[in-house]
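Okay, structure first, notes after.
Of the protein chains in this complex, one is absent; all others appear in place.
So that you can tell them apart, the chains are marked A and B in the order they are listed, and the count of residues begins at 1 in each.
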Amino acid sequence: MPDKFKFAFMPSASCGGCEIAIVDIDEVILKVAELADIVYWPTALDFKDHHLEALPDGSITVGFFNGAVRNDHDVHHAKLLRQKSAFVVAFGACAQMGGIPSLGNFWTTEELAHRMYDTVPSVNNPEGTRPQLKYDAPEGELTLPRAMDRAYALDQVIDVDYYLPGCPPQVKWIVAAVEAVASGELPPKGTVIAGTKAVCDECPRERSEEKQVTEFKRIHLVENDPEKCLLEQGIMCCGPATRDGCEAACVTAGQACRGCFGPTDNVNDMGAKLASAIASITVADAQEEADRILGHLDDPAGYFYRFGLAKSMLGVQRGEFKPEAE
Amino acid sequence: MAEAFEPKIVGLLCTWCAYTGADLAGTSRIKYPPNVRPIRIMCSGRVDPQFVLDAFAHGADGVLVGG
Partner (left out) sequence: MLKKILGQMGLNPGRLRLEWLSASEAQRYAATVAEFTDEIRALGPIPAGVEDAAVAKEEVHAG
């Protein structure tokens, strides 16, 4: 047995849920501790950038990166982790495909800042003050990272070896990843460590295979039949395009699938695939009828790309057209 | 910059309907703009929305689905 493995956990534009998922593996963490030294984990222990910079290049066995890449400091972190790690794992939906932070890509950074510092109802900022990237404090110059034009998925910035999907990733797949490292039986590069089919394949609800939706409803406004397919009950569910491996956790609990595992291997674009799935279950003979039914879905792009706007085919706001609903 | 903008349009055309129609337009020597790049598909029902987004992602300025 060689020396102990070395793991690093790098947080970025994320909510912290991924870090909690790491702790959530319970007693397995003891096995991880037996197997590996954690050489960098700023969320849990007092690590600074210079600790990571001091390590030899490629000395970390696996670098886990969670969160989207939103500012230039995140880019620095991503590149640094790549340099120091033999393998880099995009940990969680944000690192894998942009996640929730990339929903901001519907707007420009200026529009987001305007919303955040001027027009949010709880903000009182009559002078239009904005955070400054540099500030001369009596103690010395203080700096803030610069927000980039949009949020990126990790593999749009650095080379990524594996992906652990989910919001947050599930314990069993984290354990599977750690075991793969321990046994040395690594899957091919680029593998998404989860299932290979769609959530519908794991879903216990029954499907009738018939077109039957004449109206879409929001899930909290109706009582759904726990035995039947949510989509067929007119409740938007991302199952048909979403990678399985979660044991249909949300759907089993009475909630619709939100697509956090990202698209399956056969799906290139979640939004397009879901638009297609919806079309195949909707009963409409005329365009007007279809428009009426689909009109119930207020924010299809936001729903379909909830976790993956940065990796969608169109990818980014083009600024040519503004929907009226703004 | 002096060059005028010529749109690139991807035409997803059903082999039985629009594609044959386009063929006929050619054999009848009807003049029409050369901007549409036809892609023959076996049926317009085969068109996946992903094709459309893919076309846009690869730089198409417009997409015409002909069934």
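Everything that follows uses one rule, which is that contacts are C-beta pairs under 8 Å (C-beta built on N, C-alpha and C of every residue); 3 or more make two chains touch, one makes a residue touch a chain.
No experiment lies behind these values; they were computed from the predicted model shown.
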item: Touching residues on subunit B - with respect to the absent chain; value: 5-7, 9, 11, 16-18, 20-22, 24-25, 28, 30-33, 35-36, 44, 49, 52-53, 56, 59, 61-67
item: Sites on subunit A contacted by the missing partner chain, in the whole complex; value: 69, 72, 75, 79, 106, 108, 148-150, 152, 156-159, 271-272, 275, 278-279, 294, 297, 299-302, 304, 312, 314-323
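What we mean here is this: only the chains that are shown with their structure count from here on.
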item: Distance from the mean Cα position of subunit B to that of subunit A, given in whole angstrom; value: 35
item: Interfacial residue positions of subunit A with respect to subunit B in the complex; value: 267-269, 271-273, 275-276, 312-315
item: Touching residues (chain side subunit B, partner subunit A) in the complex; value: 48-50, 52-54, 56-57
